[in-house]
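Pasting a structure here, questions to come.
For this depiction, one protein chain was excluded, whereas all remaining protein chains were kept in their positions.
Chain nomenclature is as follows: A, B and C, assigned in order of appearance, with residue numbering initiated at 1 for each chain independently.
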Amino acid sequence: MPHQISNDMRDCITNCSDCHSICVETSAHCLELGGEHAAAHHVHLLLDCAQICATSADFMLRGSELHAKTCGVCAEVCELCAEECEKMAGGDDVMRRCAEACRRCAESCRKMAA
Amino acid sequence: MPHQISNDMRDCITNCSDCHSICVETSAHCLELGGEHAAAHHVHLLLDCAQICATSADFMLRGSELHAKTCGVCAEVCELCAEECEKMAGGDDVMRRCAEACRRCAESCRKMAA
Amino acid sequence: MPHQISNDMRDCITNCSDCHSICVETSAHCLELGGEHAAAHHVHLLLDCAQICATSADFMLRGSELHAKTCGVCAEVCELCAEECEKMAGGDDVMRRCAEACRRCAESCRKMAA
Partner (left out) sequence: MPHQISNDMRDCITNCSDCHSICVETSAHCLELGGEHAAAHHVHLLLDCAQICATSADFMLRGSELHAKTCGVCAEVCELCAEECEKMAGGDDVMRRCAEACRRCAESCRKMAA
(Lines give C-alpha, C1' and ligand atoms only; values in the text may rest on other atoms or scores of the structure.)
Protein backbone atom coordinates (compact mmCIF):
# COMPACT_ATOMS: atom_id res chain seq x y z
CA MET A 1 0.00 0.00 0.00
CA PRO A 2 1.25 3.50 -0.87
CA HIS A 3 3.13 5.24 1.95
CA GLN A 4 1.29 7.86 3.96
CA ILE A 5 2.94 11.21 4.62
CA SER A 6 1.93 12.48 8.09
CA ASN A 7 0.86 16.08 8.68
CA ASP A 8 4.08 16.82 10.56
CA MET A 9 6.11 15.46 7.68
CA ARG A 10 4.03 17.45 5.17
CA ASP A 11 4.85 20.61 7.15
CA CYS A 12 8.53 19.70 7.22
CA ILE A 13 8.59 19.11 3.46
CA THR A 14 7.01 22.53 2.91
CA ASN A 15 9.48 24.18 5.28
CA CYS A 16 12.45 22.49 3.59
CA SER A 17 11.20 23.42 0.16
CA ASP A 18 10.57 27.05 1.15
CA CYS A 19 13.93 27.27 2.90
CA HIS A 20 15.69 25.92 -0.19
CA SER A 21 14.12 28.58 -2.41
CA ILE A 22 14.74 31.43 0.01
CA CYS A 23 18.39 30.43 0.54
CA VAL A 24 19.08 30.34 -3.22
CA GLU A 25 17.40 33.73 -3.67
CA THR A 26 19.25 35.15 -0.66
CA SER A 27 22.61 33.89 -1.98
CA ALA A 28 21.96 35.90 -5.15
CA HIS A 29 20.97 38.92 -3.07
CA CYS A 30 24.19 38.64 -1.03
CA LEU A 31 26.38 38.37 -4.13
CA GLU A 32 24.73 41.50 -5.49
CA LEU A 33 25.21 43.42 -2.22
CA GLY A 34 28.91 42.47 -2.07
CA GLY A 35 31.08 43.18 0.98
CA GLU A 36 30.68 40.88 3.98
CA HIS A 37 27.42 39.57 2.50
CA ALA A 38 29.39 38.10 -0.41
CA ALA A 39 32.07 36.51 1.79
CA ALA A 40 32.74 32.94 0.64
CA HIS A 41 31.90 31.56 4.07
CA HIS A 42 28.46 33.19 4.08
CA VAL A 43 27.45 32.41 0.49
CA HIS A 44 28.57 28.80 0.96
CA LEU A 45 26.50 28.45 4.12
CA LEU A 46 23.44 29.60 2.15
CA LEU A 47 24.21 27.15 -0.67
CA ASP A 48 24.87 24.32 1.81
CA CYS A 49 21.56 25.08 3.48
CA ALA A 50 19.68 25.20 0.17
CA GLN A 51 21.11 21.85 -0.91
CA ILE A 52 20.57 19.87 2.29
CA CYS A 53 17.00 21.25 2.48
CA ALA A 54 16.27 20.00 -1.04
CA THR A 55 17.82 16.63 -0.20
CA SER A 56 15.81 16.23 3.01
CA ALA A 57 12.58 17.22 1.28
CA ASP A 58 13.15 14.60 -1.43
CA PHE A 59 13.95 11.87 1.10
CA MET A 60 10.60 12.58 2.80
CA LEU A 61 8.70 12.80 -0.49
CA ARG A 62 10.07 9.38 -1.44
CA GLY A 63 8.90 8.05 1.93
CA SER A 64 12.47 7.00 2.74
CA GLU A 65 13.09 5.65 6.22
CA LEU A 66 16.48 7.38 6.14
CA HIS A 67 14.93 10.85 6.19
CA ALA A 68 15.65 11.16 9.95
CA LYS A 69 19.38 11.17 9.14
CA THR A 70 19.20 13.93 6.54
CA CYS A 71 16.73 15.93 8.66
CA GLY A 72 19.22 15.77 11.55
CA VAL A 73 21.96 17.37 9.47
CA CYS A 74 19.47 19.76 7.89
CA ALA A 75 18.40 21.03 11.33
CA GLU A 76 22.03 21.81 12.23
CA VAL A 77 22.85 23.57 8.96
CA CYS A 78 19.60 25.58 9.05
CA GLU A 79 20.27 26.67 12.63
CA LEU A 80 23.75 27.97 11.73
CA CYS A 81 22.39 29.71 8.64
CA ALA A 82 19.60 31.34 10.67
CA GLU A 83 22.11 32.70 13.17
CA GLU A 84 24.36 34.17 10.50
CA CYS A 85 21.52 35.72 8.53
CA GLU A 86 20.11 37.28 11.70
CA LYS A 87 23.46 38.83 12.59
CA MET A 88 23.72 40.40 9.13
CA ALA A 89 20.08 41.35 8.75
CA GLY A 90 20.06 44.97 10.00
CA GLY A 91 17.15 46.54 8.14
CA ASP A 92 17.38 44.06 5.23
CA ASP A 93 14.08 42.25 4.69
CA VAL A 94 15.59 39.54 2.46
CA MET A 95 18.08 38.54 5.15
CA ARG A 96 15.45 38.61 7.86
CA ARG A 97 13.03 36.50 5.83
CA CYS A 98 15.84 34.00 5.20
CA ALA A 99 16.66 33.81 8.92
CA GLU A 100 13.00 33.11 9.69
CA ALA A 101 12.69 30.40 7.03
CA CYS A 102 15.86 28.71 8.29
CA ARG A 103 14.67 28.84 11.90
CA ARG A 104 11.28 27.35 10.97
CA CYS A 105 12.93 24.61 8.91
CA ALA A 106 15.43 23.78 11.67
CA GLU A 107 12.59 23.36 14.13
CA SER A 108 10.53 20.99 12.02
CA CYS A 109 13.62 19.02 10.92
CA ARG A 110 14.58 18.51 14.57
CA LYS A 111 11.14 16.94 15.12
CA MET A 112 11.54 14.62 12.14
CA ALA A 113 15.03 13.62 13.25
CA ALA A 114 13.88 12.72 16.75
CA MET B 1 21.16 46.80 -7.27
CA PRO B 2 19.58 43.48 -6.30
CA HIS B 3 17.64 41.80 -9.10
CA GLN B 4 13.87 42.02 -9.04
CA ILE B 5 11.79 38.90 -9.56
CA SER B 6 8.60 39.78 -11.47
CA ASN B 7 5.20 38.44 -10.41
CA ASP B 8 5.05 36.14 -13.43
CA MET B 9 8.46 34.73 -12.57
CA ARG B 10 7.43 34.31 -8.92
CA ASP B 11 4.42 32.27 -10.09
CA CYS B 12 6.65 30.18 -12.34
CA ILE B 13 9.10 29.48 -9.49
CA THR B 14 6.21 28.35 -7.29
CA ASN B 15 4.81 26.16 -10.06
CA CYS B 16 8.22 24.58 -10.73
CA SER B 17 8.84 23.97 -7.05
CA ASP B 18 5.38 22.43 -6.54
CA CYS B 19 5.74 20.32 -9.67
CA HIS B 20 9.13 19.05 -8.48
CA SER B 21 7.68 17.92 -5.14
CA ILE B 22 4.59 16.33 -6.65
CA CYS B 23 6.62 14.45 -9.27
CA VAL B 24 8.97 12.99 -6.64
CA GLU B 25 6.02 11.96 -4.47
CA THR B 26 4.19 10.52 -7.48
CA SER B 27 7.25 8.51 -8.54
CA ALA B 28 7.19 6.87 -5.10
CA HIS B 29 3.45 6.27 -5.44
CA CYS B 30 3.97 4.64 -8.86
CA LEU B 31 6.75 2.37 -7.58
CA GLU B 32 4.49 1.24 -4.78
CA LEU B 33 1.57 0.58 -7.15
CA GLY B 34 3.77 -1.49 -9.47
CA GLY B 35 2.57 -2.70 -12.87
CA GLU B 36 2.50 -0.17 -15.71
CA HIS B 37 2.83 2.64 -13.16
CA ALA B 38 6.29 1.34 -12.26
CA ALA B 39 7.45 0.98 -15.86
CA ALA B 40 10.96 2.41 -16.26
CA HIS B 41 9.77 4.82 -18.95
CA HIS B 42 7.08 6.30 -16.71
CA VAL B 43 9.12 6.57 -13.49
CA HIS B 44 11.98 8.16 -15.45
CA LEU B 45 9.68 10.73 -16.97
CA LEU B 46 8.55 11.71 -13.46
CA LEU B 47 12.17 11.93 -12.26
CA ASP B 48 13.20 13.90 -15.37
CA CYS B 49 10.34 16.30 -14.76
CA ALA B 50 11.20 16.69 -11.06
CA GLN B 51 14.83 17.46 -11.85
CA ILE B 52 14.35 19.96 -14.68
CA CYS B 53 11.70 21.74 -12.57
CA ALA B 54 14.15 22.11 -9.68
CA THR B 55 16.84 23.33 -12.09
CA SER B 56 14.57 25.91 -13.73
CA ALA B 57 13.36 27.18 -10.35
CA ASP B 58 16.95 27.68 -9.17
CA PHE B 59 17.95 29.49 -12.39
CA MET B 60 15.08 31.94 -11.80
CA LEU B 61 15.83 32.31 -8.08
CA ARG B 62 19.43 33.22 -8.97
CA GLY B 63 18.12 35.80 -11.40
CA SER B 64 19.99 34.07 -14.22
CA GLU B 65 19.41 35.39 -17.73
CA LEU B 66 19.66 31.82 -18.99
CA HIS B 67 16.42 30.79 -17.28
CA ALA B 68 14.53 31.07 -20.57
CA LYS B 69 16.56 28.13 -21.90
CA THR B 70 15.84 25.82 -18.96
CA CYS B 71 12.19 26.94 -18.84
CA GLY B 72 11.84 26.02 -22.52
CA VAL B 73 12.98 22.44 -21.86
CA CYS B 74 10.99 22.33 -18.64
CA ALA B 75 7.78 23.23 -20.48
CA GLU B 76 8.30 20.35 -22.93
CA VAL B 77 9.10 17.76 -20.25
CA CYS B 78 6.18 18.89 -18.07
CA GLU B 79 3.78 18.69 -21.02
CA LEU B 80 4.81 15.09 -21.78
CA CYS B 81 4.60 14.16 -18.10
CA ALA B 82 1.12 15.72 -17.80
CA GLU B 83 -0.11 13.70 -20.79
CA GLU B 84 1.21 10.41 -19.43
CA CYS B 85 -0.11 10.98 -15.92
CA GLU B 86 -3.52 11.88 -17.31
CA LYS B 87 -3.68 8.71 -19.39
CA MET B 88 -2.90 6.60 -16.32
CA ALA B 89 -4.96 8.56 -13.80
CA GLY B 90 -8.25 6.65 -13.82
CA GLY B 91 -9.68 7.29 -10.36
CA ASP B 92 -6.24 7.87 -8.81
CA ASP B 93 -6.06 11.28 -7.13
CA VAL B 94 -2.25 11.28 -6.87
CA MET B 95 -1.87 10.81 -10.62
CA ARG B 96 -4.51 13.42 -11.41
CA ARG B 97 -2.93 15.96 -9.05
CA CYS B 98 0.44 15.32 -10.72
CA ALA B 99 -1.03 15.84 -14.18
CA GLU B 100 -2.50 19.15 -13.06
CA ALA B 101 0.75 20.37 -11.48
CA CYS B 102 2.68 19.45 -14.64
CA ARG B 103 0.14 21.21 -16.87
CA ARG B 104 0.27 24.36 -14.74
CA CYS B 105 4.07 24.33 -14.69
CA ALA B 106 4.30 23.77 -18.45
CA GLU B 107 2.08 26.77 -19.04
CA SER B 108 4.04 29.19 -16.89
CA CYS B 109 7.39 27.88 -18.18
CA ARG B 110 6.24 28.47 -21.75
CA LYS B 111 5.61 32.12 -20.80
CA MET B 112 9.06 32.51 -19.24
CA ALA B 113 10.71 30.85 -22.24
CA ALA B 114 9.03 33.20 -24.71
CA MET C 1 43.54 32.61 0.36
CA PRO C 2 41.72 29.95 -1.69
CA HIS C 3 40.87 26.81 0.26
CA GLN C 4 42.99 23.74 -0.28
CA ILE C 5 41.35 20.39 -0.92
CA SER C 6 43.47 17.60 0.65
CA ASN C 7 44.27 14.38 -1.21
CA ASP C 8 41.93 12.39 1.05
CA MET C 9 39.13 14.83 0.35
CA ARG C 10 39.86 14.70 -3.40
CA ASP C 11 39.50 10.92 -3.26
CA CYS C 12 36.26 11.23 -1.31
CA ILE C 13 34.83 13.71 -3.84
CA THR C 14 35.69 11.30 -6.67
CA ASN C 15 34.14 8.37 -4.80
CA CYS C 16 30.95 10.34 -4.06
CA SER C 17 30.68 11.53 -7.63
CA ASP C 18 31.23 8.03 -9.05
CA CYS C 19 28.79 6.52 -6.54
CA HIS C 20 26.15 9.09 -7.51
CA SER C 21 26.44 8.21 -11.20
CA ILE C 22 26.46 4.47 -10.64
CA CYS C 23 23.43 4.62 -8.31
CA VAL C 24 21.39 6.60 -10.86
CA GLU C 25 22.37 4.18 -13.63
CA THR C 26 21.64 1.18 -11.39
CA SER C 27 18.20 2.56 -10.45
CA ALA C 28 17.37 2.62 -14.16
CA HIS C 29 18.72 -0.91 -14.56
CA CYS C 30 16.57 -2.11 -11.64
CA LEU C 31 13.42 -0.50 -13.03
CA GLU C 32 14.07 -2.22 -16.34
CA LEU C 33 14.63 -5.61 -14.69
CA GLY C 34 11.41 -5.33 -12.68
CA GLY C 35 10.51 -7.78 -9.91
CA GLU C 36 12.26 -7.39 -6.56
CA HIS C 37 14.84 -5.13 -8.22
CA ALA C 38 12.10 -2.58 -8.91
CA ALA C 39 10.65 -2.72 -5.38
CA ALA C 40 10.00 0.83 -4.11
CA HIS C 41 12.24 0.25 -1.10
CA HIS C 42 15.21 -0.73 -3.25
CA VAL C 43 14.88 1.93 -5.95
CA HIS C 44 14.44 4.59 -3.27
CA LEU C 45 17.58 3.47 -1.47
CA LEU C 46 19.51 3.88 -4.73
CA LEU C 47 18.01 7.35 -5.29
CA ASP C 48 18.67 8.33 -1.65
CA CYS C 49 22.27 7.20 -2.04
CA ALA C 50 22.71 9.06 -5.33
CA GLN C 51 21.37 12.29 -3.85
CA ILE C 52 23.31 12.32 -0.57
CA CYS C 53 26.50 11.47 -2.51
CA ALA C 54 25.97 14.47 -4.81
CA THR C 55 25.26 16.67 -1.80
CA SER C 56 28.36 15.54 0.09
CA ALA C 57 30.56 15.99 -2.97
CA ASP C 58 29.31 19.56 -3.44
CA PHE C 59 29.86 20.43 0.25
CA MET C 60 33.48 19.31 -0.11
CA LEU C 61 33.95 21.09 -3.46
CA ARG C 62 32.74 24.32 -1.83
CA GLY C 63 35.23 23.77 0.98
CA SER C 64 32.38 23.83 3.49
CA GLU C 65 33.29 23.06 7.09
CA LEU C 66 29.96 21.25 7.41
CA HIS C 67 31.01 18.48 5.01
CA ALA C 68 31.72 16.15 7.97
CA LYS C 69 28.00 16.15 8.77
CA THR C 70 26.86 15.22 5.27
CA CYS C 71 29.69 12.71 4.89
CA GLY C 72 28.54 11.02 8.11
CA VAL C 73 25.03 10.46 6.72
CA CYS C 74 26.45 9.57 3.32
CA ALA C 75 28.59 6.81 4.85
CA GLU C 76 25.51 5.27 6.50
CA VAL C 77 23.33 5.42 3.40
CA CYS C 78 26.11 4.06 1.17
CA GLU C 79 26.73 1.17 3.57
CA LEU C 80 23.05 0.16 3.51
CA CYS C 81 22.92 0.48 -0.26
CA ALA C 82 26.08 -1.64 -0.65
CA GLU C 83 24.56 -4.40 1.49
CA GLU C 84 21.30 -4.47 -0.47
CA CYS C 85 22.98 -4.42 -3.86
CA GLU C 86 25.30 -7.23 -2.82
CA LYS C 87 22.39 -9.38 -1.69
CA MET C 88 20.65 -8.93 -5.04
CA ALA C 89 23.74 -9.10 -7.21
CA GLY C 90 23.80 -12.77 -8.20
CA GLY C 91 25.60 -12.77 -11.54
CA ASP C 92 24.56 -9.20 -12.36
CA ASP C 93 27.60 -7.01 -13.06
CA VAL C 94 25.68 -3.74 -12.75
CA MET C 95 24.53 -4.61 -9.22
CA ARG C 96 27.97 -5.80 -8.19
CA ARG C 97 29.66 -2.68 -9.54
CA CYS C 98 27.14 -0.56 -7.63
CA ALA C 99 27.81 -2.45 -4.39
CA GLU C 100 31.55 -1.86 -4.84
CA ALA C 101 31.14 1.86 -5.54
CA CYS C 102 28.89 2.25 -2.47
CA ARG C 103 31.35 0.35 -0.27
CA ARG C 104 34.27 2.49 -1.47
CA CYS C 105 32.29 5.70 -0.97
CA ALA C 106 31.14 4.65 2.53
CA GLU C 107 34.72 4.03 3.54
CA SER C 108 36.09 7.38 2.41
CA CYS C 109 33.06 9.26 3.78
CA ARG C 110 33.63 7.64 7.17
CA LYS C 111 37.16 9.06 7.13
CA MET C 112 35.95 12.56 6.25
CA ALA C 113 33.26 12.41 8.94
CA ALA C 114 35.74 11.45 11.66
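As a convention for this text, contacts are C-beta pairs under 8 Å (C-beta built on N, C-alpha and C of every residue); 3 or more make two chains touch, one makes a residue touch a chain.
All values derive from a computational prediction rather than experimental measurement.
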Q.
One chain isn't shown here. Among C:38, C:54 or C:88, which residue touches it?
A. C:54
Q) What chain B residues would touch the chain not displayed? A) 40, 44-45, 47-48, 51-52, 55, 58-59, 62-64, 66, 69-70, 72-73, 76-77, 80
Q) In the whole complex, what residues of chain C lie against the chain that is missing from view? A) 1-3, 5, 13, 17, 21, 24-25, 27-29, 32-33, 54, 57-58, 61-63, 94
Q.
Need a quick check: the contact residues on chain A for the chain that isn't drawn.
A. 28, 31-32, 34, 38-40, 43-44, 47
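Quick note on the criterion: only the chains that are shown with their structure count from here on.
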Q.
I'd like the Å distance between the centres of chain A and chain B, where a centre is the mean of that chain's Cα atoms.
A. 22
Q. Any idea how many Å lie between the Cα centroids of chain B and chain C?
A. 26
Q: Provide the list of chain B residues touching at least two other chains, using ranges where the numbers run on.
A: 28, 32
